[in-house]
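Only one protein chain is missing from this complex, and each of the others stays in its spot.
Here is subunit A:
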Amino acid sequence: MKRANDLLLKAVIKVAVLIILTFSINLFFSGHHHPGGGFIGGLGVSAALILLFLTYDIETVTENLPFDFKIMGAIGVLIAVGTGMGSFLFNAPFLSQTYGYFHLPVFGETELATALLFDLGVALAVIGSSVTIILSISEDE
């Protein structure tokens, strides 16, 4: 993607991406009780990344974010399947989720659910696959 060196756009995007990323992470964690979740959170992150790719060129972004998004997606799928397999260790059927309340130092009384791990897998898979698709298409001359 060849694009004019638009200073204004770059300045705005720097802030906007930060906001989008924060919002996405918030969406991801609040998914348990409020609107949000892994899928939306993941899509939000990839939307932020796409914005970066659109504004700056791909080389700059990949230099600063040296992830292989294919591997990231694969890790996500593995985490999701892995949490499913984890149920076997507790003699429970595939993909059984559970939750509990714990007292954590900063957050106080917090609910922790295994579903969050699964959701993390979903989020990573969504980011990995959407960014992979978009990068592959845009890198093609």
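Operating definition for what follows: a contact is a pair of C-beta atoms (placed from the backbone, for glycine too) under 8 Å apart; a residue touches a chain by one contact, two chains touch by 3 or more; residues count from 1.
Just so it is clear, contacts and distances are computed from a predicted model.
Undergrad: Looking at UniProt, which of "Betaine--homocysteine S-methyltransferase", "Tetratricopeptide repeat protein", "Na+/H+ antiporter subunit A" or "Formate dehydrogenase subunit alpha" names the chain we cannot see?
TA: Its record in UniProt gives the absent chain the protein name "Na+/H+ antiporter subunit A".
Undergrad: Name every residue on subunit A in touch with the hidden partner chain.
TA: For subunit A, the residues touching the absent chain are 1, 27, 31-40, 43-44, 46-47, 50, 54, 70, 73-74, 76-77, 80-81, 84, 94-95, 97, 99, 111, 113, 115, 118-119, 121-122, 125-126, 128-130, 132-134, 136-140.
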